[in-house]
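Removed: one protein chain of the complex. Kept in place: all other protein chains.
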Amino acid sequence: MSKTVPNQSIAGKFGFGQPVRRVEDTRFVTGHGCYSDDVALEGALTGYVLRSPYAAGRIVTLNVDDARDAAGVHLVMTGEELQKDNTNHLKCGTLVKQPDGSTMYEPQFPVLAVDRVYHVGQAVAFIVADSLNDAKNAAEMIEFDVEESDAAPDFCTALDAGQPKVHDAVAGNRAFEWRHGDQSASEAAFAKAAHVVELTLINNRIISNPMEPRIAIAEWDEETQKLTMTANTQGGWPLKSRLAKDFLKLPSEQVRVVTPDVGGGFGTRAFPCPEQPMVCLAARALKRPVKWVAERSENMLTDLGGRAHLSTARLALDENHKITGLDIHLRADLGAFLSDAAPFIPTGAMLKVATGVYDVPALNVLVEGVYTNTTPVDAYRGAGRPEAIYLMERLMDKAANSLGQDRVEFRRKNFIPTEAMPYTAASGTTYDDGNFNLVLDDVLTRADWAGFEARRQASAAKGLKRGIGLCYYIESTLGAPNETCAVTFMGDGKLEFTVGTQSNGQGHETAFAQLMADRLGVDIDQVRMIQGDTDRIPTGGGTGGSRSMITQSTAINGVADQIIEKAKALAAEDFECAVEDMRFEAGELSVAGTDRRTSIMGLAEKHPGALDDTATTKIRDNSYPNGCHVAEVEIDPETGQTQVVNYTIVDDFGVLLNPMLVEGQVHGGVVQGLGQALCEQVVFDEGGQLVNGSFMDYAMPRADTMPHMDFHYTEEVPCTTNDMGAKGCGEAGSIASPAAVINAMIDALKADGIAELDMPATPQAVWRALQKAA
Amino acid sequence: MKISLKINGQDLTAEVAPTTLLVDFLRSDQGLTGTHLGCDTSQCGACMVLVNGDAVKSCTLLAVQLDGAEVTTIEGLSDGETLSPVQEAFREAHGLQCGFCTPGMVVSVTDLLAKNPNPSESEIRHWLEGNICRCTGYQNIVKAAQMAAEKQQAA
Partner (left out) sequence: MYEFDYVRPTTLQEAQDLVGEDKKLLAGGQTYMPTLRQRLAMPELLIDLNAIPVLHGICEADDRISIGAMTRHAEVASDGLVRSKIPGLASMAGGIGDPAVRHRGTLGGSLANNDPSACYPAAVLALNAVVHTSKRSIEAKDFFQGLFTTALDEDEIISHVTFPSVPCAYLKFKQPASGFALAGVFACKLDDGFRLAVTGAGQEGVFRWQQAEAALNNDASFGDFKSLALEPDMIEDVHADADYRSNLVRVAAGRVVAQLREQLA
């Protein structure tokens, strides 16, 4: 049975709760990190993908003969060969059930195109050559012709009558229909509502753009018939089994996935991509290592997209402005093919927090998946929860504004009261605990919400429009509840422990080492975390859905408990006393009431292997981090340019292991959300061409455009669904900031008659809104 | 073509093709993989190194242009095991997460402080316009620059 609270007597001494500086930083700040492209490879060949410049059409010619004969070229792979071998399908792992009970249809997501192309950038041929230049020269020799057909690249119109079909087998480009809730209860609530508020908005499509491009390296060992893939993943186990089963047709022990340092994941790196099987099959055929690295423009065109929802939400209110019903109709862009988790994001994931922090008696949800002739879309930081909260918090502000209610008091009135916890929402989610008024009061004070009017007037005197807005978010962590930790004592006063998570920058090497060191009462530099090798670590749930801290720490606690019990038993034997007389504290085992003692490391050295252990644990449920962000903006009406002049955060992440790491996650998430809200958008033209496919035209947040953030947290509401009391923090920032800043901008502009604003609220969009309202 | 240059204080001579980018020369020929390639339009700054004391993008220079030059990469900023004040400050301030943009950020901040030892927050943020980070939201990078400035002034 795990401990229910961290060991208070050593808390703080060995690191728990401390902003311990990161152990991985030494290599990162000195240029000694090892990312996938840094791995030295003997005799490696370079892969290059020829991609379709067409958004839709039938392949008329694909002639690779000249390319095969070109200088330096070893192999040119096409879809035809893969199709014959039945190794040409990236399967979706989350097909949803429709209201009639049928499972949605799954079109083939090919590794390399056969017969038709479905989006610009779709992989058509894979060239493996001595150098990238050789491969690119060969690519120019490939004859590729398509009888183009009309494309449907816009998810806002792709369901409309008369739109070109993306897939022949799919009528109206509707990939699925998915429902949740009680439609008749909802309709009844709306029928007798005193007020109904409706809002239609777009959650704009973005590209996650981790700074490290997508990369895949495959090495084949002919003697052992084993494939080793090195790639920037968020946990290599799903990829390992996919490669083994679907592409290499090998037992899974014959495949190893190594994940070195990763330059950012954000969800995008969690799912299989076509180039992974390409390099594997090529490496096996050529019996030489094959490396493929995406160039940035290629990355922008072909990395999985994020968000891309068109939603209409309606709120039913009684005469006291209490919510009686919520109706959501969501259309989600899936792209041309179903990426692994794509159907789940706008449905099950979104649903988790569809009602936010409010007491919503009746909920009705309809989600339609939409195919478009664009690159596939999948999870991006928050994965469904940002979309749900953005919709809810925009709707709450609209409701308050249109009814002449105070935006804060209207929310309070509808909060789930703390006394009602644990509370099962109409979404089916049970929030274990939460004290929303505590957090709200704190953030309003810190943001000086009360003093805003004076600041508004000061800005007005300078010709600027100032607004303040808030977003109260709640999020549900996701992912597998199990996790494993295996500890090996090295015999030199140190130990290694494995994790089933995968850091892409979150600082796991430090956070988990802090916890292990804290539990076993040793120094942080006596413990070393091992990750990223499916040979060394047989199972793992990976990183995503903000699961890492809560699941892995539970496993670390579990194995530490086991090791302490084993240590007591072993020491009791050594000391020839009863196990009940053994004490463990601050890394030392002692016989109660005597001065006979030994360190745990000393014990391990004396009995090699005896203390090594593994634990697989399971958290009781997801956790529900929540918080309130307040954004304050200044808008220049002459240009529409917006500055975020204040940004205040109070988050409830339960108990924090390393507050410094938590704050860093929040900063990063908030800025990604601000990027989406203010300047980022993937733009396709009518023909499905990506218009802004490089950093020249896709506007990323930069140091001089992003605000200072004032971050605070409360530890007054520990999580009750895991023994750490922790709530996952990785995605929360990106869930909260879009609504906070857009609500603030609408607040700034409402005096000009502007009640709605879509993301990205670029200067041009704001200026246009002002012109139109004038 | 033959080039002779100094990299991280070491003289060296090498044969390079005219089309070899400095970043590729550093990473592949010299094994200095600390300098990273993050984009193809010379905008992200992950590839920054110091050339004759100035921060420049190594993806936008040909190796052949460096004949006679002094190059300092991220690896050259530490002195053995001792981190530079800027490197130390990045660690202290949690100014990095995945670390991919970090070499460019550290080089950029090193150059800033050499030219402007006591920059304001606004000056720091403007200086970093050419360095994109997707993880940190920039705040702790700014904090690292401020800490490094203090460290260097105190020294």
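Each chain gets a letter, A and B, in the order it is written, and its residues are counted from 1.
Convention: a contact is a pair of C-beta atoms (placed from the backbone, for glycine too) under 8 Å apart; a residue touches a chain by one contact, two chains touch by 3 or more.
Note that the structure is a prediction, hence the values are computed from the model and not measured.
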Q: Counting contacts across the entire complex, name the shown chains the missing chain touches.
A: A, B
Q.
If I consider the whole complex, including the chain that's not displayed, which of A:61, A:103 or A:639 touches that chain?
A. A:639
Q: Give the residue, chosen from B:7, B:61, B:74 or B:147, that touches the chain omitted from the document.
A: B:61
Q) In the complete complex, which positions of chain B touch the hidden chain? A) 1, 18-19, 21, 40-43, 45, 48, 54-57, 59-62, 64-65, 67, 108, 111-112, 127, 129-131
Q.
By the contact criterion defined above, which parts of chain A meet the unshown chain? Give residue numbers in ascending order.
A. 133, 136, 297, 638-641, 679, 683, 691-692, 695-700, 705, 762-764, 767-768, 771
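Basically, only the chains that are shown with their structure count from here on.
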Q: Quick one: report the Å distance separating chain A from chain B, using the average Cα coordinate of each chain.
A: 29
Q.
Show me the residue ranges of chain B that touch chain A in the complex, using the header's touch definition.
A. 19, 27, 31-41, 43-44, 46, 73-75, 77-78, 83, 87-88, 90-92, 94, 96-103, 106, 121-122, 124-126, 128-129, 131-142
Q: Name, in rising order, each residue of chain A that touches chain B in their complex.
A: 19, 21-22, 24-35, 37-38, 40, 133, 208-213, 261-264, 266, 295-297, 504-507, 660-661, 663-664, 667-672, 694-696, 700-704, 706, 708-709, 733
